[in-house]
Structures are given as C-alpha cells and as structure tokens.
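Before I ask anything, let me first share the structure, which is written out below as structure tokens.
Let's look at subunit A:
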Amino acid sequence: MSVHRYRDGVSVVELRGAVVLLGRFPALAGLDLSVDVGETVLLQGPNGAGKTTLLMLCAGLVRPADGEVRVLGHDLTVERREVRRRVALLRHGTGLYEDLTAAENIRFWARAAGLGESEATSRAASAVGLLGLDDRLLSRPVHALSAGQRRRTSLASLAVRRPDLWLLDEPHAGLDQVGRDAVDSLIRDAVSAGATVLVASHELERVRSLSPRVVTVAAGVVVRDSGRGGGTTRPACTPEAATGEAADA
Partner candidate 1 sequence: MREVFADALLIAAKDLRIEARSRVLVNQVAPFALLVLVLFGFALDADQRTLRTFAPGLFWVAVLLASLLAVQRSTSLEHADGAHTGLRLSGMAPSSVFLGKAAAVFVQLAVLEVLLVVGIVVLYGSTIEDPLLLVVSGLVAGVAVAATGTLYGALASGLGVRETLLPILLLPVLAPVLIGATRAFDDALGAAAVDGWAWLGLLVVFGLVATVLGALAHGALIED
Partner candidate 2 sequence: MTHLAYLVAGWGIALVVLGVYGFGLLRRGRRLTGQVPAGQRRWLTSPGDDGRGG
C-alpha cells in the first residue's frame, strides 16, 4: 500500500531560511522546518502568519526567493514537477468543477493523475468509501452540494492520487460532525499508509486527537516547535527576535 519511494528517516520537508515573496511582501521571512516521513504536523499561528504560503511552498507552487528548500528529496528551486505529482493540497477553493457531478470530478482528477480506466475506478471507489460519500450524493452536480459535501468530494479527488505528502489548509473549517470525522479518518489512513501530513488549522482540539507535532508560525518564521511526538519542546531555529519566545514555551 505504501507508495513512497524514499528511505524512512529521510526528511520529507527540509526548509532552511526559506523566503517566499508574494509580490514584494515576504510571506515567509527565513523559515526553518524539518519534517520526517510519517509525521503529522499541526501548523498553528495567527492569520497572515504564513501558514498557507508554507503549504504552497511545500507543494512546489511558489518559488522560494531565498533559502534551501527540499521536499520529498527534490530541490524545489530546480525540480518542482516531480514534487507536485506526489503531493495533495487542500485549500479554500475546492478544485472542483461546479457543473460536473461529484463522481465525474473524482474520476477526472484520477485520470488527470495519469491513472488508467480500471485503476481510476477502483481508487475512486475506495476514496469514496473512506469519506462516506454515497451514490445519491455522487450523482449530484457539485453546485448542488453543501459546503461539507464539497469538501469531502474534494478530499476524495485528492485521495485517489495516493500522495506521499498531504498539505491540508483548514480542513475542518465549516464542517459538520460527519465531515470532521471523515477528515480525521482520512488523515489517520494516510499516516498509516506511510504518508506525511501537514495540517494548518485553528481547530486545535480536533487535530490534537491525532497527536501531532505542533509547530507555531508567526510573521513568516517558526517561533515554537513541540518536536516529534508532540510532547517535548525543542528550540526552534529562528532569528534572534523569536528565540526568546521559543524559550518561554
């Protein structure tokens, strides 16, 4: 079942002094972060701290202006296409086509990931089951679905790709209990299959049940890091401005 093609213990995400500019604004201002295979990392921090940009960077969607950035063993300043194929990114947009049905969307994204007919069908079936989507719901066009149903459809369209790295931006926001449970089971399933998960979320209690490592981001740098396993505090590599804070934790 495991789909990753690198040795255990190798960093999936390895950022040193990463700077990302949105226009002229440094959304990430020299961020350091190292994530190992199979970890579940919760990114927390105030709005505008750079959490979403960090996820975009890890997906290979934005180019670092400075720093060293390696994801899944690839240097993102050079090779991003290979990384992109192996990550799944959930953002505020669902990435679905409104006029197609949920089933058609999931199928399209499976085929777009390069899967053949039969492979696409079987993977779609298992993703649909995992997220609790039934046939009645699958045959409706996306514009006739509720926000929670769309989110689950969107996650299913990502799950068919069996990514090595999940990047989830506020996956629980605006969902009912069914939806939240579906997200949690998806994350557990991904981790048990050997994938790595980065979740940016404000819903700490929800994500804590997955016993993640908690990384706090503020002003484009990491200011606090609970370390692997979620228990111990380890000093984060941050500029002087931040070290005082990290020690307080």
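The definition used in the following text is that a residue touches a chain if its C-beta (ideal position, glycine included) is under 8 Å from a C-beta of that chain, and two chains touch if they have at least 3 such contacts; residues count from 1.
Basis for inclusion: all candidates are chains of the complex that A comes from, given by their letters.
Computed from a predicted model, the values in this text were never measured in an experiment.
Going through 1 or 2, you find that the chain touching subunit A in this complex is 1. The part of subunit A that touches candidate 1 in the complex is made up of residues 59, 61-63, 80-81, 84-85, 87-89, 91-100, 104, 108-109, 111-114, 141, 157.
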